[in-house]
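Apart from one protein chain that is not included, each protein chain of the complex appears where it belongs.
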Amino acid sequence: MLKVVLRRLLVMPFLLLGIVTATFLLAQFTKGNPLISIIGARNLDNAEIVAAAKARWGLDGSVPERYATYVWNLAHGDLGTSFRTKQPVLTDLAQRLPATLELVICAMFVGAVGGIVLAIVSAEFKDSFADHLARLVALLGSCLPVFWLGLIALFLFTVQTKLLPGPGRLDIRAVAPPTVTGFMLVDTLLAGNWSAFVDALRHLILPALVLGWSVMGIITRMVRASMLDVLGQDYITMARAKGAGRLRVLIHHALANALIPALTILGFTFAYLITGSVLVETIFSWPGIGSYAVDAARSLDYPAITGVTIIGGLGFLLANLLTDIAYAAADPRMREAG
Amino acid sequence: MSLPLLDIRGLAVTIPTRDGEQAAVSNVDFTIDRGEVVGLVGESGSGKSLSMLAVMGLLPRHLHVSGSIRFDGVEICGAPERQMRSLRGRRIAMVFQDPMTALNPVKTIGAQISEMIRLHNPKLGRAEVKERALALLESVAIPAPERRFDQYPHEFSGGMRQRVVIAIAIANDPELLIADEPTTALDVTIQAQIMEIFARLRAERGMAVVLITHDLGLVAGLADRMSVLYAGRVAERGPVGPVFTAPRHPYTAGLLAAVPSIDDVAERLYAIPGTPPSLGARPPGCAFAPRCDFAVPLCRMSEPALLRFGSAVVACHRAEELSLGDLPRKEA
Partner (left out) sequence: MLFSPPARTIQRPRPRLSASIGRAFRRLGWAHLPVIFALVVLVGLVIIAITIPWWTPYDPIGLAGRRLQPPSAAHWLGTDALGRDVLVRTLYGARYSLPIAAGVLLVAVSLGVLVGALAGFLGGLVDNVLMRLADITLAFPPVLLAMAIAASLGPGLVNTALALIIVWWPIYARLMRAQVLNVRKLDHVDAAIVAGVRPGRLLVRHIMPLCWSPIFVNMTMDVGQVILLAAGLSFIGLGAQPPTPEWGQMIAEGASNFYCWWIALGPGMAIFLVSLSSNFLGDALRDVADPRGRQ
């Protein structure tokens, strides 16, 4: 186990450098003139302003020079300054990260619980109507475009039936609690503001369900396959021969084993969640990293977009590392090996 | 005579296939008394494991079971799951063939034994359960049970695992123990040790044991009576002694001839030619006829009935006329 994790840790810096280099090179190809978004099209003719802006944003100098500056700055945690918000990208991202994390964690919960339940039902009643239905429900989630689903959900639940609040994290008229953790659910509780907590929770329901459903498909598929594999094993018959009930056999004996191989898709699921959250945040006006990235991309704010990309890549690497560790820790046969 | 512990009559198990329902087991009768050891013998696919899984109610749902299975006088064939669950593990327990796959790889040995105890004694305290589990590990001769308790199956050898499986099976002092090829996956010295444990358990606890095997040596060593199954039907049934000395069914005789003996090391072992019929390819008449050296035209036309000959019951048209006691060790 240690070996696998160590190897991952060892290649991580190289991959990270690769990511950084790739994003830097990408930014060099940029066709749109980023100066437009800094100083406006009217000032492009004013050589003085252009030179000042270039100097300030580090746009002068040769490509290798800029690359060196770029990597040097990154190594010191400086992702550059956003053209659009005029703030350090790292500050922007730090402000917006909790909103995204809150959404992604809730969605992961929805997806994992829903996916595992669907997988258990469909494996236990293999080839029955329930099996087909469960698989279809899971498949629909991964085939429906999340941005469209979000739109439909908003229309049905906030416009038509008024059951749930619209976009955003809190009601527009509500006073946001002081930011402590950045997690709205936690901050409202810390402030002792119960009604704001309920409001935040209600705002979270739709985006979390939409995003969660979109990853349910892969989770169901993976867990179902490994459940079917496990259910055919002798120790399952043995557990039943002990007199254990069907539910106990399914959860306690089968699921505990089936989840181990299913853990390998954790990293994969993370990629799906990032994709989904970019689109879901846009639909639900969620002030997270996804909508920040969209705004940045639209306004050719390339320090911001490369910053998001690097942080996303880093997150992806960490997710894969976590997958390895979880995989090794979950299986007693792997725990001591290596 | 008192009621037998397990009384199976006319058991049939059918498997749905592309060409309709196929009988994997048909018209099997089987009884076992308290404290008795009965060998259930046959090649793989002869229906011995299926019959016993039917007793446990553990057959896959798509298999169809009919006939009568009475346990301690109560009909349990088709009994509701709740009733079967209270029997399984408490009054009827099972030892599986392959100890490498019968234990849950992600649970400790201790947890797996404790589960068996706790399932049927929900009121027992944690300490008591552990105490009983440790005692069980000791009773199947596992050294250092305290240390072994928190280990995982992969830290045990095959023989040690089979002891654990047996310890789990006997945890609640079942009246009936079904041992499905308990030593097939183990090497010979371990086999002997495991059989020793069975013999001791039977003597100490008086449990009835159904010993499913294709190894007649094990039957000779432990069983009182034996039943030979061929292609899902009973071929011959009777007390071990008479069946061994004077088998009446050519199949039984063939199996006996295939057992190596110390007396004639140099000779080649007898092997029954051919293979058992596959499901759905059952010939008319006696299923064994195509492989039988003694088959006459009648054998290929009508299926022989089970008839009593002395202390045994045999399904062979020629049981009366054949003398098979000295068939073994002919030229192969």
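Per-chain residue numbering starts at 1, and chain names A and B are given in the order in which the chains are listed.
In the analysis below, a residue touches a chain if its C-beta (ideal position, glycine included) is under 8 Å from a C-beta of that chain, and two chains touch if they have at least 3 such contacts.
Everything numeric in this text was worked out from a predicted model, so none of it was measured.
Looking at the complex as a whole, the chain kept out of the display touches A. The chain that is not drawn here is touched, among residues A:Ala134, A:Leu266 or A:Ala296, by A:Ala296.
When the missing chain is restored to the complex, the residue among A:Ala94, A:Cys143 or A:Leu163 that touches it is A:Cys143. Only one of A:Val4, A:Ile105 or A:Ala225 touches the absent chain when the whole complex is considered: A:Ala225.
In the full complex, chain A contacts the hidden chain through residues 11, 14-15, 18-19, 22-23, 26-27, 29-32, 126, 139-140, 142-149, 151-152, 154-155, 159, 224-225, 228, 270-271, 274-275, 278-279, 282-283, 293-294, 296-298, 300, 302, 305-306, 308-309, 312-313, 315-317.
Following the convention adopted for this analysis, only the chains that are shown with their structure count from here on.
The centroid of the Cα atoms in chain A and the matching centroid in chain B are 55 Å apart. If you check the complex, the residues on chain B that touch chain A are 53, 56, 58, 81, 85-90, 93-94, 96-98, 101-107, 115-116, 119-120, 152, 154, 165, 168.
By the touch criterion given at the top, residues 233-235, 237-246, 253, 256-257, 260, 330-333 of chain A touch chain B in their complex.
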